[in-house]
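Would you mind keeping the following structure in view while I ask a few things?
Let's turn to chain A:
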Amino acid sequence: MSLLEVSDLHVKVADREILNGVNLEVNPGEIHAIMGPNGSGKSTLTNTIAGQEGYTIETGDLRLNGTSLVDLEPEERSYAGLFLAFQYPVEIPGVTNMEFLKTAVDSHRKQRGETALSSVEFIKNMRTLVSRLEFNPEFLKRGVNESFSGGEKKRNEILQMLCLDPKVALLDETDSGLDIDALQVVAQGINEFRKPHNAVVLVTHYQRLLNHVVPDFVHVLLNGTIVKSGDASLALDLERMGYAWLEQDANP
Partner candidate 1 sequence: MISEPVKIAPWLDAKQIEQTLQDAKMPLPRKDPWKYTSLNQVLQHLDGPFEGNDQFPASNGNGVLIGALCDPEIEPFAREYVSQVSKNSNNVLNSVNLLRAQQGYAIVSCESSESSRPAVHISASDSCERVLIVVQEHTRLEVIEHTSGGNRVIECVLLAGSQLLHRRLQPASTNVEYNSLTVNLKENSNYRMVQYSVGAKLRRNDIVVNIEGEGAQVDISGGWKLSDTSHLDTQLTVNHLAKGASSQQKFHGVVGDSARAVFNGRIYIARDAPQTDAHLQNKNIAISDGASIFTKPELEIYADDVACSHGATSGQLDEKQIFYLRTRGVPDERSRELILEGFLTEIVEHEEGANVLGIEHRGME
Partner candidate 2 sequence: MSNNITNTPEELIQKEYTAGFVTDIETETLPPGLSEDVVREISRKKVEPVWLTEWRLDAFRRWQKMDEPTWAHVKYPPIDYQAISYFAAPKGEKPKSLDEVDPELLRTYEKLGIPLHEQKMLAGVEEDPSQPRVAVDAVFDSVSITTTFKETLKEHGVVFSSFSEAVHSHPDLVKKYLGSVVPKQDNFYAALNSAVFSDGSFVYVPKGVRCPMELSTYFRINAENTGQFERTLIIADEGSYVSYLEGCTAPMRDENQLHAAVVELIALDDAQIKYSTVQNWYPGDENGVGGIYNFVTKRGACRGARSHISWTQVETGSAITWKYPSVILRGDDSIGEFYSVALTNNRQQADTGTKMTHIGRNTKSTIISKGISAGHSSNAYRGLVRMNPGARNARNFTQCDSLLIGSECAAHTFPYIESRRKDAIVEHEATTTRVSDDQLFMCRQRGIEPEKAVSMIVNGFCRDVFRELPMEFAVEASKLLEVSLEGAVG
């Protein structure tokens, strides 16, 4: 059984059809990259999977580990093992990163029938994780994304992903706006996360992240549908030739 299954997904946003029949199958241990130009529907796909308000599923299904996500609340999708690294992580002033992460982790534990971690234990775990990722430990004491730089926000998403250990991680343009150092940290985080039992879906504009995280499959999303799938070499073709050649294929 595949881990994430998107079948014939049609999605409307504000009465406009953005996705018209997306199919995607992600198996354990795989890394998928979804590429496409601006406005092709990449963020619509990730937001729909995560359950963002305002994305209406017309037809089609979303399954995680065989369970349909369509009628689940966002937090229930999270408990099912879905993680979305946001393209634009929001700030929550006054709520420290530590507090936020502990609340999230405790909520997950509660769902699994486990008791909450003691603060001491949690802080110890977090310190280890933070030092492994070479983040400044001060990071945990600051408000969630509050006056974080673009790079820090993206690192924070990776930290949360490692901390929650989901089955499927969707990363929405996590590479955009990063300098080369931050890009490497993000890539290192993804490689560390990757296990035979989980899967990663990278949504990206550019090939450069894919130099550090090599995908098993590359899909091209154009005008709300996947027009081409291939291996890592497809990303290189796109880098060289752009999307125009596919556009012609898609609209004969």
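As a selection rule, all candidates are chains of the complex that A comes from, given by their letters.
By definition in this document, a contact is a pair of C-beta atoms (placed from the backbone, for glycine too) under 8 Å apart; a residue touches a chain by one contact, two chains touch by 3 or more; residues count from 1.
The structure presented is a predicted model; accordingly, all values stated were derived computationally and were not measured.
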item	value
Given options 1 or 2, the chain of this complex that touches chain A	2
Residues on chain A engaged by candidate 2 in the complex (per definition of touch)	48, 50-53, 55-59, 70-71, 73-75, 77-79, 83-84, 86, 89-95, 99-100, 103-104, 107-108, 111, 143-144, 160, 164
